[in-house]
Each structure stands twice: as C-alpha cells, then as structure tokens.
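Step one of this worksheet: look at the structure below.
Left out: one protein chain. Kept in place: all the others.
Chain IDs A, B and C follow the sequence of writing; residue 1 opens each chain.
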Amino acid sequence: MSSEFGKLLRIAVFGQSHGKAIGVHMDGLPAGEAIDMDALYAFMRRRKPGANPLSTPRKEADLPIFLSGVENGVTCGAPLCAIIENSDQHSGDYAKLANTPRPSHADYTAWVKWGGQADMRGGGHFSGRLTAPLCIAGGIARQILARRGIYVGAHLASVGGEQDAAFPLHPTADLFDSIAAKPFPVLDDEAGERMQQAILDARQAQDSVGGVIECAAIGLPAGLGDPMFDGLENRLAAALFGIPAVKGVEFGLGFGSALLRGSENNDPFRMEDGRVVTETNRAGGILGGITTGMPVTLRVAVKPTPSISKPQQTVDLSTGENTELVIGGRHDPCIAHRAVPVVEAVTAAVLLDILLEGNYGTF
Amino acid sequence: MSSEFGKLLRIAVFGQSHGKAIGVHMDGLPAGEAIDMDALYAFMRRRKPGANPLSTPRKEADLPIFLSGVENGVTCGAPLCAIIENSDQHSGDYAKLANTPRPSHADYTAWVKWGGQADMRGGGHFSGRLTAPLCIAGGIARQILARRGIYVGAHLASVGGEQDAAFPLHPTADLFDSIAAKPFPVLDDEAGERMQQAILDARQAQDSVGGVIECAAIGLPAGLGDPMFDGLENRLAAALFGIPAVKGVEFGLGFGSALLRGSENNDPFRMEDGRVVTETNRAGGILGGITTGMPVTLRVAVKPTPSISKPQQTVDLSTGENTELVIGGRHDPCIAHRAVPVVEAVTAAVLLDILLEGNYGTF
Amino acid sequence: MSSEFGKLLRIAVFGQSHGKAIGVHMDGLPAGEAIDMDALYAFMRRRKPGANPLSTPRKEADLPIFLSGVENGVTCGAPLCAIIENSDQHSGDYAKLANTPRPSHADYTAWVKWGGQADMRGGGHFSGRLTAPLCIAGGIARQILARRGIYVGAHLASVGGEQDAAFPLHPTADLFDSIAAKPFPVLDDEAGERMQQAILDARQAQDSVGGVIECAAIGLPAGLGDPMFDGLENRLAAALFGIPAVKGVEFGLGFGSALLRGSENNDPFRMEDGRVVTETNRAGGILGGITTGMPVTLRVAVKPTPSISKPQQTVDLSTGENTELVIGGRHDPCIAHRAVPVVEAVTAAVLLDILLEGNYGTF
Partner (left out) sequence: MSSEFGKLLRIAVFGQSHGKAIGVHMDGLPAGEAIDMDALYAFMRRRKPGANPLSTPRKEADLPIFLSGVENGVTCGAPLCAIIENSDQHSGDYAKLANTPRPSHADYTAWVKWGGQADMRGGGHFSGRLTAPLCIAGGIARQILARRGIYVGAHLASVGGEQDAAFPLHPTADLFDSIAAKPFPVLDDEAGERMQQAILDARQAQDSVGGVIECAAIGLPAGLGDPMFDGLENRLAAALFGIPAVKGVEFGLGFGSALLRGSENNDPFRMEDGRVVTETNRAGGILGGITTGMPVTLRVAVKPTPSISKPQQTVDLSTGENTELVIGGRHDPCIAHRAVPVVEAVTAAVLLDILLEGNYGTF
C-alpha cells in the first residue's frame, strides 16, 4: 500500500507524470450521488497550471474520463475510477535528470527504493500532477458533503512571509465560494498582491517560494472521530502529508499554542441558542481527536518548489561524482496557491470517510 | 478502531485513568528480542510524574506487568500484552467534572460521542496517563531498533517561548543518552533553567504553559517509506497526533520552510565516503515520504495543559446553564517535558513498524 | 498483525496457554451497552472443558476480569480489555514437546517462524484455550445484537460421520436457546447420542474425531456487506479460519451446491407480507457478498483433535532424527462440540462489526 488512504472510503491515486494516464480509484463512495460535472471542472481548474502568469505555462486538459462507478452522472455504488490522459509533455526537458537527482525532490529516494527502473520523468509518481486526480476525488467528496450542509474551504495564509488575514471564528460557505472565485485565493486582496509580487520576485531570481494554506470545515456535527490514533487530527494529517511538498500540519493554533499559557489557549464553553459552543476556537474544533461542533481548522506548510533554475549541487548516480545541475523546463516559482484546492480536496475526502462511519460511539 | 496504530506491528492502548488498569497490546513484534527491563523502567521513569518539583506529586508505580508475549525476558512471537495497575487515585477531585466539561479537555467531546456512560474520571481514556503504556511499547521498540544501530532521541525545543538549542546536523546516540540522563531534557542547560522558570511562573499564576519537542532518528537506511499516503511523514504524524495535547507536527524545517526560497530550503546532494548525503537536512531526512539516509527530524507542538487552577467558564450539561469551573486536584503546569520520551516512544514504534516491512520497493 | 480481526470493531486475542493470562482487546465497541455478566458466563461455560465426560477434565475458572472499557457493567466507549488468569496448568506434561513437534499441531510451524523462543507449552498462542477470550468478545457482541433483534445460534451438524438434523428454513431465537441449554448441542438428541458414542469410541481407541458445526444468524437486514472482497462471506471466513482446527468454511449449500444444477440451486424470489423473500435459502442468505434478509447460514469443518494418545511419528528438532512421540496429558477426543459457541462468538463479532458500518451503500 502507499498511494491510498481512507477506511470505509478508500481513495487510491495512480499514474506517473509522463505515463499514459493518471487517475484515481474510489471504493466505498455512496450510491445515488449526482456529480455536478461543471462544478467539478471548476474545482479542478483552481489547481490547473497556466491559469495565470504565476503558474507554469504547461497546458493540461485535465478533464477526467469516468471509467466506472458513475452512470448518467450519478454514482452507482460500484467503485469509481476516473482518469486523465497525459499529453503535451516535454520528456526531453527531464531526460537529463535520470542520473542527477534534483535536490529536495524525490528523484533520489525513488531511485534508492525502486532502483534504476523508477520512472522519474517529470517527477514520475511523485509529481505535483498527481494532485489532479486527488482533486477529482476531493471535488466529488466536497459535493456530497455540501449536500449535507458541510462545507470545506481554504485560502493561502502566507507566501514568502506575506500574510493573508485569518478565517473569522465562523466562516461561511459564501466566504469559501468568494475565495474560490478569485484568481488568487486570499481573503485580503492587498495581501494577495504582495504575495503575488513575492512569487514574481522569486521567479525573477530563478528561485521559488513556499507558503502556508489554511483550511476550514464547517457544519460538522460534534462527536465525530475517535480517541488517540484515529481522531480527526490523525487521519487528516496522515492524508495531508500525502500532498507533495507539505512539511507541516497543525490544527487550531497549532504551533502557536505552544507559545501560550493555558488561560490564553483554552476555549471556554458556553450555551448559545441551546447548543454548547466555545467562545474561541483555538483547538480548531477538535478535542481528544473528536469534533466539538465548531469549525475544524488546520494549516499546512508547503515548502518552496524544489525545481529552481539556479544552478545546484548534486551527484551523478552513474559515476558517483559530485556535479552541478541546471534544471531546464518550466517550473512554478510557487505551488502553494495551486495547492489550495488540493488541501480542500484531501480534507473533504477524509471528512466524508469519517462521516460514512456514522458517529458509532453509540449504536 | 481508535486507540491503535501500525500495520505489521499493531499497537493498541487501553485503559481509563481511574479504571482497574491501563495497558498496551502489541501484535507483530518479532520473536527472540530480549527486553532489558531496567532500561525499560528507566525509559518510563522519564515521563513519570513526581520526578521533580515541576511535575504533579501524584505517585505512580507504573511498573508494567507482562501478561503475554514475553518468556524469560525475551519476546516469544505471540502478541504481547502489558498492563499497569491503577492505584493512588483521588476520584473525589474529579467527581464534580462529570457535568461541567473542562475547557479544552476531551470531557465534552467524549460525552457527546459516548453519552453519559463515558468514564471521564481523570480524563478517562483521554488522560495523559495513557502515555505510560505507549512508553512500554515504544521503549521496547527503541531497544529493538538500537540493536540494529537505529537510535531515537528527543529534547524539549521550547517551553513558554524559551528556546533550547537545535539538534546538530548529525546527532549521535551518545547525545540522546546524555539528554535522557538529565532531569530536564534539553541540550542547553541554561535554556533549560529559563524554561523551568517559565513553568514555575505559570504554576505561580495558577496557569500552565505549552512547548515544542524536537525528535530525531539516526541510523535509518535510505529508501524506507512509501509515496503519497504511506510515507514516513504520514505514518509518523498519524501516530504522533495520538499523544494527548499535540496540535502540530512538522518535519525538517516544517513551517519554517514556508518562509524560505527554494535555494535556501533545498538540500544539495554530494558524495561523502562513497555515500550520497545532503549538505544540509532541511527536509528532515525525508523526500517524497521516503528516507534519504540523513537523520529523520520532526517537531511536535504541545499545547499548555488545559487543567489550570484559574476559574474558567463552562456549561453545566445537566442543566444547560453557563457556569464557572474551578478545577481542584493537582495538575502539571506543563506536560511538554514529560512528553519528550512519549514522542520518542511513538517515533520508535512507527519506525520499527516500517522497518518490519523491509524495503519492499524491490523484492 | 495476526491475532486481530475487524474493521470498525477491532478484536485482538492475546496470551499463551501456560502464560500469566490470556485475554481480549476490543476497540470500537459502542458505548452504553450493558453486559449481562451471568449470560456471558453461561455462554462461556458452553465451551468450557470438564463440563461433561466427553471433555478434558482440566478445570478452568475462566472468569473474565475486565480491566477497561466497562464501568458499572456497561460499556463506556473506551477500548475494552478483559483477561482470564491461567492456573491449574501441568507444564510438565508438555515439557517434552519442545523438540518433538506434535503432528498436525502448530508446534513445528511456530518453531520455524519464531525460532527456539516460541512458547509452545500447551500449544502456546495456538492453543484452543485462546478461544475463551474469543468467547468473551463474541458473547458481548451476541448480547448487543440480540438487543437489536439479531440472533446467532449454532449446533453440531456432524461428528465422526454421524449427522444431526439441519436448521429449518426459518430458525428462531428460541431454537438457538434450546440448543444452548443442552449438554450436547444438537437439534436431534438421538443423533446426539450417536455422536457422543463416536467420541467415546475414539477416546477408547486412543484416538479423536472431527466434526462440522452449522451456524445461523437471523434478523439481519438485507443490504449488509460489500461486493467482491468485503462481503459477509469474505469477512466471516477470514475470522472463522482463525478458530484453531477449522479447515473449511461454506455458506448455504456450500460444496453441496457444486453438485447441483442451477434450477436446483437457485432460490426463487417471491413476495411475502410485503417483503421480498426467497422460497429456499440455498445461498445462505448472501448474494454477491450482501445479505438478502434471509437467515445467514454457514458450516465450519473442524478437524479431529491432533493430540491423540496413540504413538505417532515425528522428528527431534534438536538432533534431526526421526522419533516416536507419545503425547501424555489429558486431551479432548473431540473439540467440535466445544467449538460450537466459539463459532457463534466469531460470527456475532463479525456481524456486529459489519453492522457498525451501517448500510453505507447510500448515505
């Protein structure tokens, strides 16, 4: 096992960047769920390269072909498999990488693990391109959740040190929609301008920048998740670290809470309209791995794109000599903004999986 | 499933803080592994309360009784079950909590999930006390790893904003041992003094503080782990979030890498004594989910102990009224230093599980 | 992993025959379920040795001690761990087995797998004694199911070639109760007499006999289970083969259906009181892995006890020489009748696990 996650809803991603097709397999999806294809395409377009000057100009059709599991646009209960055919690839650009692993890419570790047989053209199975099928899965999950009043949204919290505003205590579906409609997914467009400038500066310098994505899920009932190793944090983190370039995951205040005193970090309970709520939500809607009913909030650290045009030091695996590498081809100076819908996708998929279990604490 | 983790090595933790016993079940442990009981007790003592004035004065024997899986001090292949009997509990201190959930504890979410039947005395199954059996499991895993030249160590990277030094690029088993031998697990004892003062200040203020733990594993071969959802980061994070109070997990530079440019974050490869190494290790020894052969490094954010003596706002679940809660009993003003061996334990257990799979990339 | 099964309800059995204790760990049990201890003891007594002259005279208290997960006789949501302490063991009887594996026991394979460290006194972890904790788990599951109108019962279908009557098309809870109340678990007491004589004859001949157990579950809704590899047959078989000495599992007519024509084996549908039923139930209540709503029926083949008093050929693993083995101690000439409640236990546990998932085909 490796490129799979989920318990009752199993999601498996397959394909290599320059292979015949990439795709996703979903087993356990409920039957009778209509898939709004236009909405799905719109969701997927948010991670598409080439959408604006900040992204790589590679064109990808990226339109999914459903091989199974969907009849007349509705899930039929059987496992769903959807693929995206590969095209417009410039393998030549990557050919030279075979023996000279790109720093901070998976080229070297894949070579160690799989030997010379590893297909690492364009990053192979480790390519960011594999997040497209993830978005198919998550886009479908998102629609199923929305039908039940559960919404997942995300924004770019920071890029290159420039900060966006934070989500309010009670984010709404409309807020999520408004971010999704923007060419650059931020709350504060002025902050967004600064972030975009940081990206352009990095490109100018033949370099790249990282960023942080903040995601929230609203409408979840209290009582979801399990103690210790099967809570929301465990399951969300396990899946979120599957997004290429993610190096950190935190919930609520996360690492920030380590700087606070208990009296500053605790969320007081109070009654509101007959429901138990918390006045603040530093816990990110999760206590003991289980939802409180407040928004689930999380943040994901995305490292700067390792593919940069600047010359870098590496080794030639065929000769065992140190060598200099200049990566050609076209590369995103930042992938964090494109990863925003991917974080939503993974979050939605994990939440749907947990919801399918029911709140089986009592039966 | 909930209080379990692992694939070939399954570890399940059970028990409630004030129940008859707590314990751990390990299935898949290799046979023929001697358990050095003195070393195991010493390891467990590092998380024990009452070891110094910074901890709660509750006394716990915490000596494990092995019910199965060990014969003459050696694992016999059959599942191992070890328990710790509970004693010296002051249930009275907690009785009043039944209907007034403590802010930022799992009292409320457990009540929602499990109903009035939830046994939440002393935190019940969510108590930090459950980390004692985790230390049995991890302590055994640590010994098995050490026998194969793999060492896991951790230190308190910060408390209340006070910072310890960071691990060097190449930490050693001796360094881990020297930290483990200290009453306060830091690299820089002066920083440790400041941290301890921060804890005493918090206690003085009827408050608590959080902290960050940094952990490293050395001696791992390159090529361990799997792409996407079954990599080291996924599996370590999934387990580490099972430690009570953990709200963030990052690998290598983690969230710090989101502030850097690619040229600052990438780890150049070079040859050293015939082996491929990286000059820096910002990736924390993991690329594409797979080990590079450099030390695996991770950091874990521990929130401030939610149990504080200061009056807090909560609700009375029996009446639906807002109310004020004053938590009696004795509580740690900080649990981060006691969690240091727990982070080692979980890390060691996950790594042993992954090692048991072999590097099955090729067969 | 090995001695565990289940998906949302995880059941793990631990212990060795002559170790300190044997036990069971259950994670995922719903909260708020009262455990009728008297009923549980009565259920466990059905597999107890020494209950009648057909069984080994070893006395076992076999009363479970609940370490966790139960408060005031009610499940509290946290993982349940129950143990049975070992006593009255005659290790001496088994000492000589260490190097001379008993034919058709797991002595040899455990030795190959675990090396000299394997604790095989009395069969070690492979002992039939490990079915006692299975009965704790299954006995609890059975009570939870009964509360929802789902009943599981079994009888001894044959021993030594002597056949009991078959379950009727629509067995009832009362019928199950009446079998459970008998000293020998058959439908037709005259057939039971013949079976018991076959057992006594085998004992007289220093030999043993095998048997077949038929089990049924009633009250299950239609639509439970999943296609292909996660259907009822897959999950029940996977667990039932975990009972020591089981060598075959079949559903409905099973191997008998291979002898029939389609027109003889098909179950015609018809309406009855507004519900879809089948006129016959040769499918054993399962089509495509999914329940039809008719009784689920299955049969399990139990091989003759491999421990017989007759001299047998084996090898001395310490010398590599062929040798003759005479097994001392007291052994059951038949275990099939004692395995009847064990088959019920495993069946109930698997069904509860599947029910906890809900019929998540639609959501």
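For this structure, a couple of remarks:
Following the convention adopted for this analysis, contacts are C-beta pairs under 8 Å (C-beta built on N, C-alpha and C of every residue); 3 or more make two chains touch, one makes a residue touch a chain.
Keep in mind it's a predicted model, so treat the numbers as computed, not measured.
Within the entire complex, contacts from the absent chain reach the displayed chains A, B, C. Check C:32, C:328 or C:361 against the missing chain and you find that the one touching it is C:361.
The chain omitted from view is touched by exactly one of C:239, C:296 or C:352, namely C:239.
For the chain missing from the display, the contacting residue among C:148, C:182 or C:310 is C:310, taking the whole complex into account. Across C:165, C:181 or C:260, the single residue that touches the chain missing here is C:260.
The set of chain A residues touching the chain not shown comprises 1-4, 6-8, 10, 12-16, 19-23, 25, 27-28, 31-32, 65-69, 71, 74-81, 83, 110, 113-119, 124-125. For chain B, the residues touching the chain absent from view are 7-8, 28, 30-33, 77-78, 144, 226-227, 355-358, 360-363. In the full complex, chain C contacts the hidden chain through residues 1-5, 7, 13, 101, 103-106, 108-110, 112-115, 125-126, 130, 158, 160-161, 202, 205, 207-212, 222-223, 226-231, 233-235, 237-239, 241-242, 244, 246-255, 257-271, 274, 276, 278-279, 282-284, 286-293, 299, 301-308, 310, 312-315, 317, 320-322, 336, 359, 361-362.
We take it that only the chains that are shown with their structure count from here on.
Taking the mean of all protein C-alpha atoms as the reference point, the chain centroid lying nearest to it belongs to B. Rounded to whole angstrom, the centroid-to-centroid distance between chain A and chain B, based on C-alpha atoms, equals 26 Å. Each chain gets a centre from the mean of its Cα atoms; for chain B and chain C, those two points are 38 Å apart. Chain A and chain C, compared by their mean Cα positions, are separated by 45 Å. Multi-chain contact residues, meaning those touching two or more other chains, occur in chain C at positions 7-8, 28, 31-32, 77-78.
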